[in-house]
Every structure is written in structure tokens, then in C-alpha cells.
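In what follows, a structure is listed as C-alpha cells, so that the remarks can point back to it.
For this depiction, one protein chain was excluded, whereas all remaining protein chains were kept in their positions.
Per-chain residue numbering starts at 1, and chain names A, B and C are given in the order in which the chains are listed.
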Amino acid sequence: MDLKKIEKVSKIYLKELISSFAKIDKLKKLRFFSGIHFKDALSQFNKRIEKYSRATRESNKVWNKVELSRSGERPQCRDYIKGIFEDFTELSGDRLTGDDSSIVAGLGRIGGRTVAVVGHNKGRNTNERIKHNFGMGIPQGYRKSCRIMKLADKFGFPVITFIDTPGAYAGLEAEDNGQSAAISGSIRLMFELNVPVISVLIGEGGSGGALALAVGDEVAMLENSTYSVISPEACSAILWKDSTGKKLAARALRITSKDLLKLGAIERVIHEPIGGAQKDPGRMIKIVKKYINDALGRLGKYQPEQLRLKRAEKFENIGFFTYG
Amino acid sequence: MDLKKIEKVSKIYLKELISSFAKIDKLKKLRFFSGIHFKDALSQFNKRIEKYSRATRESNKVWNKVELSRSGERPQCRDYIKGIFEDFTELSGDRLTGDDSSIVAGLGRIGGRTVAVVGHNKGRNTNERIKHNFGMGIPQGYRKSCRIMKLADKFGFPVITFIDTPGAYAGLEAEDNGQSAAISGSIRLMFELNVPVISVLIGEGGSGGALALAVGDEVAMLENSTYSVISPEACSAILWKDSTGKKLAARALRITSKDLLKLGAIERVIHEPIGGAQKDPGRMIKIVKKYINDALGRLGKYQPEQLRLKRAEKFENIGFFTYG
Amino acid sequence: MDKSQKHKCEACGKDIEQEVLIKNLNVCPYCGHHEYIGCRRRLDITVDEGSFKEMDSDMRSVDFLKFRDLKKYSQRLEEAREKTGLSEAIITGEAGIEGYGVAIGVMDFGFMGGSMGSVVGEKIKNLCNRSIKNDIPLIIFSSSGGARMQEGIISLMQMAKTVSSVGRVMACNIPYISVITNPTTGGVSASFSTIADIIIAEPGALFCFAGPRVVRQTMKKDIPDDFGLAERNLANGQVDMIVSRSDMKETLARLIRLLRG
Partner (left out) sequence: MDKSQKHKCEACGKDIEQEVLIKNLNVCPYCGHHEYIGCRRRLDITVDEGSFKEMDSDMRSVDFLKFRDLKKYSQRLEEAREKTGLSEAIITGEAGIEGYGVAIGVMDFGFMGGSMGSVVGEKIKNLCNRSIKNDIPLIIFSSSGGARMQEGIISLMQMAKTVSSVGRVMACNIPYISVITNPTTGGVSASFSTIADIIIAEPGALFCFAGPRVVRQTMKKDIPDDFGLAERNLANGQVDMIVSRSDMKETLARLIRLLRG
């Protein structure tokens, strides 16, 4: 047995390994047990170690991406806005009951045309993070976003969204104010927009709170961003009944840009400077600016009706199933 | 001097009378004062008493209407709904942050067709009145109303509104939740409706809170209902600097159905059973039902575009002014 | 099933005879608690007898991610199928309700917590298309813990997919009624179930985006006992009405009559 390899296996796998090792141990002690069978069992056991250590290795790699995607060092929504759009003017409030500082919205100019920009902003230091509620949206935020997107639709401005959120805020008030309907309403509105919609996942793409802003004609992910139906931690708590499974969950969920491109859930991966966006924020922002400009060019050739139809078709065609 | 007449003059006028009487008294004492002048002054003074006592008489009459229009004995929104519409189904909530029980909304059938119904309900006894917040709407109510009107617009259902409110609720939370925008939003939406809109003032039509539901193609007032830009009490407090002017204010503001018809602010006065709606609620409800059916017939001949245009024209043409 | 068998009400703890419980549509006769019922039973008590024609009955989930937690996804699917006798967490089809033709979908919490994966999404899409094609109202009974983790990002995308599909129905001015049953949370509450013309909830149904446990954790304090319940949602403006199981069919028929003008 290769003990070194076992060391590299995730805790949760270890439990399984130990229990099967105990079985082998029992087998050894059995009278009718033949050496050949024992060898088979041991080889199977070793294969298992091999498999588990590979899974663990991969999980660790994915987990690094998770941490990187969440890193406060990466450029954030406000950085992209500042670096990409001229005349950016922030617009506040849902005109209903409040303003959500975790979601930034406004108008700006790129390539000589006006666009609406909406995005999650997490904030960098503790104060900022608290102020922005760590990028976790509340209904007022999604409704503000809807208001600005409607404004954009009315005036024919393309919509650019930046996604970077652990997920919608799980608070009592948020629930009482209709978090569910705010998210579904945002998704629905984005399908109704007659203008090009470009969504860029710049960091963490957490669940429904991310999707609420990510119904784009083109959805792009930065190389080291992640996008997931549930946080690996929560997934682990539910499925592995244990928080230590978070890295395995991160791998199992397929949340990297590469995975999502392969699955057809996004259109494009935007490559980052070597070592990640945080190594050269200026260049990263330029790359994203170029992407947005190019995407605007690509989408500019479609009529409003076509855009809506293609957007609906794209999302309605996602899914894997079989018959019989 | 006719002292009996003076007794019938409103307190506020009395102050003026007393001060002018004091002047006459002074005149009498003046040396150069001739009898003829004195007689003139006295006759003017008597004319004034006459004028003031007429105004007071009229004010009292109008005030009776104010009290009648506010009477808890009159049929209320829910009574009309029950008596007029089949299959009425109440719909709750603004799908944003709350439900307002001072405003009832739902779908029902009349003459074999579906209509949307929205109205203020004040409630009759103390418990009901508290539950319905005395018919004073909050933003959630106007937004619920908008939601149901949009539903009606989508499905092509005419909209019937019943107005009976002291005005929008003047509370901190209501203001924080955007009372102004809720009211203006409701007015705006009603101009955008592609379906016939019939508004019936059944009791008290208080200010912006009433107008928010009263942008009808036909606006009708029950004979003894009132409709005013401000409550006579509040008007008196501001303009007469004194609450005792409320009856004078009620007269000055011209708030009766007759006045409003004359001013062109409404289309129709619906006559009440002798003594008022409360004397025969059943008949009153039948009369209103007939009115609604007739109005639906009248408005049914217009195309959506025509309805919108006529509605806008009608309200945009209201106003008295001159040049130079 | 032994009809004289006793059943303890989950809410009030009183014993109910099985026969009474079933007659009462699995609603406790003492406290009105609405118990879980499976989607077949729901259809039985909601649509006209013999009127239901199932669609996509042979559509099956596939383990395209080779997802494995403590169990393989494929194994979980197998177990759910065996346990429920259903092929997936939703059953869809055409039916009549008091004679009105409808496109109806009913989710079943018993199948992997009613979680929405590709099959639920696709079945809803097909149901929507049927609704549009035949110009019949759309009714969906929701009951779900949310998106199906085992299908990763693809299950998140079903939120967008279903919203788009029901959105197309609504854009055709075809009535869409969403019925919230216990529980409706997460990816289902934040997608097709909350953008209907009319939203009805069953009494006592949990209806929220984040569940009470998660919210308690986030808030680091106690939350009200009625957190996320249908009644609280009514007060919060999120549902049009709360309708008890015994009134549901009549209410749906009346709403269709009204919405059909």
C-alpha cells in the first residue's frame, strides 16, 4: 500500500478507505481465504486509493480556483466600471422601497455609445464589504437592476452585467420583501429585453443571486471565476453531511469556466493575465473592455426580436436527458 | 339689525362683523358724522350679515353632505362588489413587499364578461375600520391596484374602481415606502390602460389618494359623495388658521357632485334613493350596477388606442386660465 | 393500506383514522394541517376524472456529470424511482378542470425533494409549448427544495429555462396559475413559480427562497415562527390567495372562467 498516496486523499474518502481496509483485514483472517483473492482485493483497494487521490488532487485544484474567484485582490465591478466606461453615472434605488448597495447600476459610455451597467460589488476591505453586504443582493437590488434595464430597453441601450456574488442574501427581511419574486422577476425581465445583453462573471457566481443578472445573449466567464448552482460548502453540508466535503463538492459540481464552457452553459472564457486577474488588474480590465466591445459588435447585427428569440432559445435548450 | 340672522352666521364671519360693528359704533360717536352716512354704513352692514348668513346656510348644507358622504351607514366598496359582480375573486398583494387591506382588488363578472375591480374599503364598525385602516391607502395598496389593472389590461378586462377614502395614509412607513411614487405611478398606469376604465365615487373622495384610483374614461359620483383636493378640515386649518372654518372651506372648495359636474371634473352624477344611499342600499347598488353596465356599453365601442387618447385628452383639457 | 389504521397529525399530534384522512384529502380534520400528498393523488383530486393525459412520461434524467457524493446520482435516481413509482419530480400533461382544458404540471417533493434538474425543466418547457399550441391555461403545482445539485450548473440554468418558457405562455395572454404547496423554495420559488398571473398557496405551505435554517444561520438570531409560511407571504404581498385543498379545484375553475374573459 502506498501510504504517501493515502495522505493525499481527502478525509471523506479516508473513511471509506478505512472501512474497506478493515474488510480486507477481516478477509485475511478468514480460514477459506485464498492468497489470490486477497491479492485481488488489495489491488482493487490500491486502485481505489489511486482514484481517490486523483479526485483529491483535482478537488484541491478546483478549490484553489474557488478561493481565487473569491479573492478580494481581484478587480471588482466598480474597478471594471471605472476602467471601461466613460461618463459613468450611478443610479440608485428601485423607486419602490429601497436601495441595495450590493448591486451597482447606472449608465455609461463605451465605443461612443451609451450602455446600462449593472453588477454586484463585494467591496475590498472590511468596511467596504459590510457596506456592500459582501455582494449579496436583496430584493431592492434586483428591482433596481430591473428598473435600469427597463430604462436601457426603452432607450435602446445594450445592457452589460458583471456578476460577483456569493448568492442572494439569506435574511428575514429579504425574504419578507420577496426575494424569490425579485430574482424570478429579474430573470424574466432579461428575457424580455430588446437590446443586446452581455454578462461577465468576474469572480464568484453564486446560485440564483448570480443568475438573476446573468441572462445574457453572451455569458462570459473570466478564466478563474466560478459559477455554481450552490456553494460547495452548502452542497457538502447537504450531500456529504459534512463541511469537509466542500472541495469534493467543488469538483463534483463542475464550477470552473472550462467546465461551464464544455457544458454549454456559457459562451466564452476570457483569459486572465498569468497567475490571475489580481496580478495585473489594469490588463485584465483592458481585456474585458475589448471583449465587451467585440461582443457589442457581434450582437449589434441582430434585430431586437431576433435577440429575444435567440436568448430564449439558448437558455431553453440547456439540459441533458434521455427517453425510455 | 337682525340679531336672529347674526346667530346663524358662522363664527369666523362673526369676528369680522364684530370688528366692522365696532367701526360703525365709532362712526356714531364722531362729531362730523351725518345721519345719512350712518344709515349707508348700517345698510351695508346688514347686507353683509345677509351675505354671511347665506354663506353659513350653504356651508351647513355642504357640511351635511360631507358628513353623509363619510357616513358608515352608506354601502361600501365590498357591498357594491358583492351586489354587482358574480364570481368575484379577491386578489391580494403587490408582489413586492406587502398587501394593503384598505384597498380591495380582484376579478369578477358582470353582464357575462370579466372585469377587474379595485376600490377603497373603509369598514363599518371599529374593528373593521381599523383592519381597513379607515380606507387610507398605503403604497402597497396602490401597487396592488396597479398589478391587478395590468392584469386586466393584459387580458382585455375593463377596470371598475370604487373610490371612498379620506386620503392616502400619512404615516412614516408609507412615506418611506414611496407614497408619492405609488400614487403618481397609479395615475400614470391608468392613463396607459388599453381597456375601458369606469370610476365611481361612492363616498368620500379624498385628495391624491382618491385620484390615484379615479383616472377613468367615465368618472361618476354618487349624488351625496364628495371629492376634494384637500379635506375641509385641513384646508380650514391652513387657510382660515382655525378648524372652525371647516364648513366654510367645504363650501369654498366646491366638493359636491353637482359642483364637480358643473366644473367638468366628472362625467356623471348617479342619483341616490331619497334621503341617501343608506336609506335603501339594495336599490343604490342596483342603480350603480345599471350605471356600470350602461357605461361598459358606451365605452365598449372604442378601440384601445381611442380610449387612451380620449382619456388623456379629457384630463389634459381640465383647467381654467387666461392670458395677458 | 389498513383503512382503520391511525395516523398522527404532524401539526397537532392528534390521531386521525386513515379513512377519515383520505376522505379529507389528507387535511387534518382537527387543525386543518395540509399534509404532503404525491403528485398522482394531487391530480386525482384536482382534475376531472379520467381526463389526464400524461406527456413525456418516458423522459429520464441522466448522470451527465458522473456526480457522486456519498451516493452516485444514478443510484439516487434509481432509489427515488423505486420509492415513488415516478420517473421524475414532476408529472405533466393535459387535463380537464370542470371541463376547461388545461396544461397542468404537478411536482412531487417525494422525488429527490422535488429538485429541479434537466428533466423537470424540459417537461415544463414542453408543457408550456402545449399550453401555447392548444391555447389552454397553464397550471403548475410546485413542491420543491430547489435546484438539483447533482446536475450542477445545468440545474441552475433550468431556472432561466422555465422562466423563459412560462414567459412565452404569458406573452400569448394565456392564463398561468402557479400553486405553491409545501415546500416551495430555492430555485423553484425563484423561477417559474413566482411569475404567474395568479399565485395561490396552500395553507401552511413553506414558500421562500432561502429556507429557515439558512436564514437563522445568516441572521445569527431567531426568526419568527411563521417564517416563509403561506400566511406570512400573503401579508407580504407575495401570493394572491390561500386556498385550502378542498376548495382548490373549484377555485382553479373559477379563475380560469374569469381569466378567459
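Definition applied: a contact is a pair of C-beta atoms (placed from the backbone, for glycine too) under 8 Å apart; a residue touches a chain by one contact, two chains touch by 3 or more.
Quick caveat, the model's predicted, so the values are computed rather than measured.
Undergrad: From the touch rule at the top of the page, work out which displayed chains the omitted chain touches.
TA: It touches the following shown chains in the full complex: A, B.
Undergrad: For the chain that's not shown, point to the residue among B:L68, B:A168 or B:V195 touching it.
TA: Once the missing chain is taken into account, the touching residue is B:A168.
Undergrad: For a quick check of understanding: of A:I12, A:I81 or A:L96, which residue touches the chain that isn't displayed?
TA: Answer from the full complex: A:L96 touches the omitted chain.
Undergrad: Under the stated touch rule, tell me which residues of subunit A contact the chain that is not displayed.
TA: 87, 89-99, 107-109, 113-114, 140, 144, 151, 154-157
Undergrad: Touching the absent chain: which residues on subunit B qualify?
TA: Touching the missing chain: residues 168-172, 174-181, 183-185, 187-188, 191-192, 207-208, 211-212, 215, 227-230, 234-235, 238-241, 245, 248-249, 252-255, 259-260, 263, 265, 311-312, 315-316, 318-324.
As a working rule, only the chains that are shown with their structure count from here on.
Undergrad: Identify the chain pair with more contacting C-beta pairs: B-C or A-C.
TA: Taking the two pairs in turn, the one with more contacts turns out to be A-C.
Undergrad: Average the CA atoms of each chain to get its centre, and name the chain whose centre is farthest from that of subunit B.
TA: Following the centroid criterion, the farthest chain would be A.
Undergrad: Which one chain sits nearest the middle, judging by mean Cα positions?
TA: Ranked by how close its C-alpha centre lies to the overall one, first comes C.
Undergrad: I'd like the Å distance between the centres of subunit A and subunit C, where a centre is the mean of that chain's Cα atoms.
TA: 27
Undergrad: Mind pulling the residue numbers of subunit A that touch at least two other chains?
TA: 176-178, 181 - these are the residues of subunit A that touch more than one other chain.
Undergrad: In subunit C, which residues are in touch with two or more of the other chains?
TA: 194, 236-238
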